[in-house]
Every structure is written in structure tokens, then in C-alpha cells.
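Just one protein chain is left out here, and the rest sit where they should.
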Amino acid sequence: MELQLTSDQEFFVETTRKYLEDKVPVQSLREKRDDPDGFDRPYWSQGAELGWTSLLVSEDDGGGSISGSGLADLALVAFEFGRHAAPGPLIPTNVVAAALSMWGSDEQKAKELQGILTGEVVAAWALDEPRPHDRLGDVTLAAEPTGGGGFRLTGVKEPVEAGGQSDVFLVAARTPDGLTNFLVAADAPGVTVTPMHGLDLSRRFAQVALDGVELAASAVVGQVGAAEADNERLLQLALAIQAEEVVGAMDRCLEITIEWSFNRYSFGRPLASYQELKHRFADMKAWLEAGHAIADSAVANVAEQTPVAAETVSAAKSFLGVYGPELAHDCVQMHGGIGVTFDHDLHLYLRRIVIDARLYGSVADHRQRITSILENRETARV
Amino acid sequence: MELQLTSDQEFFVETTRKYLEDKVPVQSLREKRDDPDGFDRPYWSQGAELGWTSLLVSEDDGGGSISGSGLADLALVAFEFGRHAAPGPLIPTNVVAAALSMWGSDEQKAKELQGILTGEVVAAWALDEPRPHDRLGDVTLAAEPTGGGGFRLTGVKEPVEAGGQSDVFLVAARTPDGLTNFLVAADAPGVTVTPMHGLDLSRRFAQVALDGVELAASAVVGQVGAAEADNERLLQLALAIQAEEVVGAMDRCLEITIEWSFNRYSFGRPLASYQELKHRFADMKAWLEAGHAIADSAVANVAEQTPVAAETVSAAKSFLGVYGPELAHDCVQMHGGIGVTFDHDLHLYLRRIVIDARLYGSVADHRQRITSILENRETARV
Amino acid sequence: MSEAAVTTTEGDVEDVDSFRTRLRSWLADNMPPAPANARIGVRGDMSDEEELADVAHTRDLQRRLFDGGFAGIIFPKEYGGAGLTNEHQQVFNEEIVGYDYPSRIQVPTFQPCATVLLEFGTHEQKLAHIPAILKGQEIWMQFLSEPSGGSDVAGAQTTAVRDGEEWVLNGSKIWTTGAWWSDWGLCLARTNWEVPKHRGLSVFMLKIHQPGIEVHRIEMLNGSKEFCQEFITDVRIPDRDRIGAVDDGWTVGTRWMFFEKSFGISYHTTRPAGPRANATPGTSPYLRAAQRAGRLDDPVTRDLVGEGHALGLVSAAANARIGKAIATGKMSSQGAGLSKVLGGTISLRLANISWELAGAAGAAWTDDDAAQGSQGVAFLTRQA
Partner (left out) sequence: MSEAAVTTTEGDVEDVDSFRTRLRSWLADNMPPAPANARIGVRGDMSDEEELADVAHTRDLQRRLFDGGFAGIIFPKEYGGAGLTNEHQQVFNEEIVGYDYPSRIQVPTFQPCATVLLEFGTHEQKLAHIPAILKGQEIWMQFLSEPSGGSDVAGAQTTAVRDGEEWVLNGSKIWTTGAWWSDWGLCLARTNWEVPKHRGLSVFMLKIHQPGIEVHRIEMLNGSKEFCQEFITDVRIPDRDRIGAVDDGWTVGTRWMFFEKSFGISYHTTRPAGPRANATPGTSPYLRAAQRAGRLDDPVTRDLVGEGHALGLVSAAANARIGKAIATGKMSSQGAGLSKVLGGTISLRLANISWELAGAAGAAWTDDDAAQGSQGVAFLTRQA
């Protein structure tokens, strides 16, 4: 349930909802389980036309918002993505779009950002690295200066969402002057993209290996050495969008389950007593509303860049990382055996919720991040 | 419920049970809330006559078992102590008795150990230290050699159970040659005993500060530098006894609550539906049986000194540290408001369970200890 | 006019922005700052003298608000309120942050007692009590639970027998917080034994300190004597102190219990607004607890601190959302139950976290570690 949408937002959401129902009904997701890409380009570029990739882009750069807060608008799309377990690189492409709009060069804006806006370019965010560097924010990929402002990049990024389906990557790397973001073309010499296995039926992940990839100075996004702060901003955007997606998937899980349980109940074949159903659904509704509340709060705080934005996204992440899977599992469990069959819809949402709980940091990572935020604040005061 | 007691054990338990019911009925515990000692000496020495302090002492030293396993017999006493939230230094005195019987000098056996066996001497185990050294096994109290085999002890121990009621302390201290145990008289010059506050109504804790306490070589218990291994053995004994006590308290909590709930139910004033009661009691019974099972397993493994003794006591500790308080809290909650009044009996058991969860290491300490045990075993194999 | 104001009642209602400006300056001139170490939920630690002084202070704060025209923001003007909207109360909640305010009078005096009175009282009853409540002169309690009743309040066995224009009350009520320092009770009593239990109840207003009512303070396991039991013997009250129709007390009671559940989302009460509106984020009690225990270097501890802080943010956001959803009609009034379910789950977990963070000193402690000790005691009453 969305509170207080403007009529423009209502229309926007309704358009996206109908489009998703039409193009990617749940049955189609099951059919695409072995599809190497999980989505096709026309689906994505039509989505871009609906506005999916322009909401975090400034008006000057050809983007814009529906309601005044592009992130709030994007949150509505993400919620629907969750409710439909929809395919498509919603988070990574929007993160890259936001980065280019905020810090990109004119050339980057004219080329890659315009492509993202039309949907012709798919972009991925290559931030995370494989173990033992799989902790939130641990970046070791090396960018060695090659003179003339150029760099040579060597290292591995994984998991990269839509890595195998992207034209360009936003890659975080360590230069002698600090963390820096680079735009790397998927077909640049030295780039190897290897598909990974994953829990989601419709989203794909890849390992992106960079072996001495030569980049010109023009590949830098923002200032050299500025990516520590920039990526904090991007992480907050990603987490806010992800939180809304998870809440959307939880919403749909619970909706399916309530309908099914009470149907069974009225047909005299209940799996649980009425009292027990009521209690369990009350718990689940409470988790869902709390999840929606903290996700919306994350969106609002990140949009307004308030002092509590960082801790609020991490609160959302750590809450949804526990109660999202719990709610989805409870829904499955209330269905009895049928809930764990491949032909049932529930697991599509369960997968989405479970995988989202593991991207951009674990529950433990974010809880400890909150503590660091509190500690730094305390120190700053003294 | 105890499985497979011998008839001698049955008689032994029954005697202890009657004695506790007679001498320390629950009402008396409430009355002793402000008593500085929590128990009186005649109560303890009569208990010693019943065998409470002799079960971990060898026959040669004047002790002995009922069934062949003194620890198994003591476990039965501990269970009854839990069921009665009984006062008295059961764990510390038995730990010291075991230490003296295993490693004590003839002089120590003739004096302190004999006193413990008759109940005339109360002994406390001064192992733990105040923060920041309050991690399991963290000992910093210094023992400085003074020549002729003597030592000068300086440092603080807390919490020391029955520290304010004891005649003698078994103190773990660091000598240049490693961790060593000492027997220190409560009235030795330089010893300051300060009562602490605590959750339990009938047990007392104290801080024991040693300020340059001069000890002769005869005060050493066991070998100088051998206390690391010795204290592991003592810790296992303490944890096994404690686990049985917690299970006894859980047993009584649940017994009270089942009786009360079904009474209310039959009188038409239920706090919950019959179905809900059944479910909740099934959960609690399962926790109780599991707790009793792992406590008994801890007792058996520690008694036989099996290779899994260390991990089994820690498993008991970490399981009971979570499910003990959960069960007791659930029992309180099922009583409604009456369960949290001072005049009700339940909180006596709740207190015992909660405080036991915090003595001799936390749940987290013991979980991590298990991991270290597994890791060391793995390393030993390679 | 802002979009929010569209949903307010028609008439010459003050614009919320100008209300905010006026309030902000009034607060700065008239209200004391929030005490440095606000005692939250540990009133059991106070001596009786401190408790009574705090009650007097509460009455004084409430009186200041009344004199400034800021008591009962959404209460009707004719009963002494400000006659404004939920939006104004929201602004009040935001602006009061950092100031002292009469926290203990919010529940149950305003919610549910005054709200029940507003919905079911006669004009005369409201005139007699609402202004007095808003001035801090009357503190109310709920005479609802009974010793034998458990959660089944409809099974009330306290009786009210009619005698002309009076009712004679007999029985016992229990779990009234602070009845010993309060003034009036909202009392559910049985007026008819001949009908099914829900149909034989009536609601009365009852002066607490009067002959025939003996207030007994119950000692809780943590030493608090805040809860009371009242023994009511042949207490006579006039029929004009009955609320709602005779034997129709369950109609009143249902709403009463709904209001009770809604305290976290009600605009009849003042709740300083959560972190979102709070421009300077506060420190965390969990961080402080970890510092006290000297465990900030331990990742397991850091995990707990973060979890505690996160749950606080979630709880605040959820209550704000549910409150708004009910206020705008997006959610039925049943939504209040969700707030309670969630609050229960979260407060349980937070109690465990606090206890974990207290470490061994949460079981036995020296004078220096009294803060940890109080966490241990608090854990004992986790369910209360």
C-alpha cells in the first residue's frame, strides 16, 4: 500500500504496473530460467521510455522527476518490480545514470547517459569484489597511472548484476590518489565477463575480470580520489531502491498467501486454525508495514540527503534482510508442500527477497556500519 | 524428569528435596532478600552432611559418590537446587573441593578440604575479573614471586559467588611461570571483600580485591603454571553443575505455569485459547527436554572426561543461556500481570536462570569457544 | 496553503506554517529544556517523594501549555482545547523535541480516558472534566482489569447496582498505573448478570480518593510499586457519572480498548517526533551501553548496537506510517493492532539486546556498574 501519491504518480505507477503485467507475467519468468540474459532489450528500452532510467537524472541532462523527488518516483517503480519479480537492471542502471548525471563529463553525458535514458545502453555497477574482499566497501581493484591522466586497471569484480548484459561498467578502483570511479566498456580489451550462477530466475550476475585494461583520462567519472564519498551516495541510492523492491516482493507474497489461506479456510480445508491464521498474518502484516515504513524513510532521507540518510538505509537493509526472508518463508510454509514446487509463483518472490538480502552488504555488515556511524558522530561531537 | 536413577540415587534426591522444602521454602527466599548472606551456616553444614560437598571428592579424601559418578549425583542435587531456587554456594564450594581433592597438598586436604566436607568451611572460586577483563578465561591478577616459593598477589576478582560468605578463596593468578591457583584466606591481610548487587534473591556476589597479599609456597594449589589446564577442568565441572541447576529451575517454571494455565482454562478464565496453550507448552517442553538432554550429556562427558567434554558443556551453556530465559519469560508472560509481582514465585526461578546465563561466560563467549575447539581439532589433524 | 491542510476541517483554521512559527517562539520563551537524562520507563527507581514531585511538575507543565493555548491541540475549543488539526499536532510533536513536556499525562489520561470521554460523554460531562484534564488538574487512570480476569475484560465482576439516582459499586480492579497519585478512574462495571457477559456492562467515572476505595500498591519483581490494586466497597456515585447507556458499556469498552492500542499513533497525545524530523540525530543508548561495557572493539557487540539502533528507527518509521495511514483512511482502525504487534516484537528484542550489552554486570554489579545492573533488572520484567 502506497501512501499519498500525487495523481501524476498514480498514473506513472499504473502505467508501469500494466506494462509489467503485459510483458513479464510470472509464467514468462519461469520460462526464462535458462535464458542467458533473463530479459530482452526491447522490453528494457520500452521501460526506459516509461521513465525507468531517467528519474535520478537531472532535467538539464534529459531526465526529471514526476513528483519533484525522482528517487521517490523510482521507489514506486522498484516496488512494482518487487511485486512482479520483474527482470531488468533497475538498480545498476539507475545507479550509473545517477553517477553520470552528478559527476559525469559532458562527453559521458552525451554518450553513455543519453544511451541509458533511451534504453539503448545497459550499464552495470561493478563495486563488489570476490572473497576475501567481499565485505561491504572493500575495494582492491588496482588502477595504475599510465601517464597523461590515463590508468591501467587490474582486478576482479563480482557479483556484478547484469554484468553479462551490459554495455558499460562503472568500476570502483584504487589509484595512488584514492578510490576513483571509471567507466569501462564491456568490449574493452582485457575485460572478461563470466556468467555466475544465482538464485534469481530472472536476474543474471557475472564476474567481471579486468586484466590490464587501458583507460584514457576521459574514463574517470568524477574526481580522481573522490569515489569514497561518491560511492557512499551511490550505495545509499542503491539500497533505497532495493529496499522498495524487497517490500514490493513481500507485499505480493503476503497478498498471495492471505488470499490462498482464507480460500482454503472457507472451503473447509484449512492448514491452520482461524485463530492461528489471524495471529500469523498479524505478525506478517506488521513486518510488512514496518518494512515499507523504513524503506520509505530511507528513500525520503536519501532524497533529501539528511544527516541520518546513511544509518536509515542501513536500518532498512538490516531489517528487511531478516524480516523479508522470514515473511517469504512463512508464506511458503503456510502453503504446505505446494509452496515449494517450481510451478508455484511464491518462490519467484522468495528468490528476489533472498538475493536482495545478500547484495550490497549483509545484515551484519549494515548493523556494524550503523555502529560505526554512531561512533563517528559521537567522536565528532567531543 | 530424571531418567534411570538407581534406588540409592532416588533416596539421595528425595532426602535433599525434603530438606530444601523444609529449610528453604520459597516464602523464606523472599524474606531473605535483604539478608546480607542469603543463607545461614547451619543450613549449609546440614546440607554438607547430606553429601552436598563430598561428591567431587575422592574416597581417599573422605568423599565419595552414590552411583559411581559423583558428578552425576551432584547433578541431581543441582537440579533440585534449581527447582527450589535454593540458596547456598553449591557450585563454588564443590569446584574448590574438587580442586583440592585432585591437586591439593596434604595440608590443604587436612584443613580446608575437611572443613568443606563437614560444611564448616565455605569456599569460593575467584576466577572472573572485572571489565575490561570480563571475557571467559581472561585472568590478569598478578602473582609476583617473593622468594622461597612464596608469592605476592595483587588484583581484583569479580563477581565471586558467595565471596562475602566464604572463609577461603581459590584464586587464579598469573605468575612468571604461567597461570597458577592459590588458596587465599578471606581474612588474610590485604584482602578486601565488597558485596555486589545482584539479580538473585538468595545468592550473593562480591568483589574480592587483593592488594599485595603475601602467600607462602604452601598456598599454591597444584603445580605452579598448571592452572590453565586445571581451570579448564574446573570450568567444565562448574558449567555441568550449573546446567543442571538451570534445567531444574526451568522444570519448575514450566510446572507452575502448566498447572496454573490449565486451572484457569478449566475455570473458564483462560488467557489463551486451548490450541494456543497446547502449542506454546509443546515448544517449552521441547526446550526443557533438550536442555535436560544436553545438561545430562555435559555431566556424562565431563564425568568421563571424553574428548567432547569441552564442547558439550559449552553447547549446554549456550543453549540454556538462550532457551532458559526464553522459557522463563514465556512462563511469566503466560501468567499475565500476576507473574511479574514480587509476591509470585516465578521470578525466583527466572532470576536464577537469568543470572546463571551470565556466570562463567556469556552465550557468545561459549559459542566462540566451541569454534576455537573445532578449529584446534582441525589443526591437530592436519 | 500547503497540500496537507486540504484535509483539515473547513473554517478559519490557523495555517500550519504560521502555527509553527508562533509555537516555536512560545516554546522558547515558556518551556524548560528536556532534562539531560530523561528517565524513560524506569520510574520504579524513584522514591515516593521524587515521584510525587514529578507528578506535580507534570501538572505544572500541562498548565503552562494550557495557559499558552497549546493544550489539547485537536481537542474542541469549547472544552478548552485548541480546536486545531492532526497536522498541527504533528507540528507540535516536531517542535517539542528538545523541550520538557508532560509525558506521564499522555497515557492513559489523554489516551484513552479523555478520548473516550470526548466520544461518549455528554456535554456536561465533557465540560466538567476535559478542561480540568487540559489544565493538568485531573490525572486519569483506567479501572479495567480485574484480579480474576486475565485479558478477558468483558468478564468484569466489579458490580454497580442501581439505587435511585445513584449506583453502588463493589469489587476490585488491578494494574492501574499510579492510582495512588491520580485523581479519576474510568471504570468498567457489571450492571446486569442476567444477560450474556458483553451485554451487562456499564462505564462510570470514579473519583479515586474517596471513602470506600482502598488503593493497594503492588510490589513488582523489580521493586517498582507503580501498579495498584483497588478494593471498592459500597462506593456510591451519581448516575450523571455514568458514560454511555446502561448495559451498553461494551460499546464504550470496544472503542476504549481501541484507543488504548492506538497510543503510539494518536494525535490526541503528544509524542516528540522521531529521528527523521530530528535535525540533530541523537546518540544511541546501545552505543553507550557498549562503551560502558568496554566492548566496542567486539564485532558481536557492534552487531547488537547496530541492530538496536536500526530497530529504533524502524519502530519510529512504522508508527508514523501506520498513524498516517489510519488518519488518511488508507488503513482501517484495525491498523492500530499492527502497531501494537510490532511494538511487542521490537521491544522484546530491544530488551534482549540491552541485556546482552550489559554483560556479566547485568547479573551482579558493583556501584560503578549500576547502569548495567539496571539493564539486568529491566530484563527481568521484559514482558511487563
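Note that the chains are named A, B and C in the order they appear, and that numbering of residues resets to 1 at the start of each chain.
Simple rule for what comes next: contacts are C-beta pairs under 8 Å (C-beta built on N, C-alpha and C of every residue); 3 or more make two chains touch, one makes a residue touch a chain.
Keep in mind it's a predicted model, so treat the numbers as computed, not measured.
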{"item": "Touching the absent chain when the full complex is considered, from B:Ala227, B:Cys253 or B:Ala315", "value": "B:Ala315"}
{"item": "Selected residue (touches chain absent from view) among A:Ala48, A:Leu71 or A:Val332", "value": "A:Val332"}
{"item": "Residue of A:Val57, A:Ala219 or A:Leu350 in touch with the missing chain, whole complex considered", "value": "A:Leu350"}
{"item": "Positions on subunit A where the hidden chain makes contact", "value": "128, 130-132, 134, 158-159, 194, 196-199, 205, 207, 264, 269-271, 325, 329, 332-333, 336-344, 347, 350-351, 354-355, 357-359, 362, 364"}
{"item": "In subunit C, positions touching the absent partner", "value": "298-300, 303"}
{"item": "Touching residues on subunit B - with respect to the absent chain", "value": "1, 3-4, 282-283, 285-287, 289-290, 292-294, 296-297, 300-301, 306-308, 311-312, 314-316, 318-319, 364, 366-372, 374-375, 377-378"}
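In this text, only the chains that are shown with their structure count from here on.
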{"item": "Subunit B-subunit C separation of Cα centroids, rounded to whole Å", "value": "42"}
{"item": "Euclidean distance of C-alpha centroids - subunit A vs subunit B, Å", "value": "51"}
{"item": "Residue list for subunit C, restricted to those that touch at least two other chains", "value": "none"}
{"item": "Residues of subunit B whose C-beta touches two or more other chains", "value": "none"}
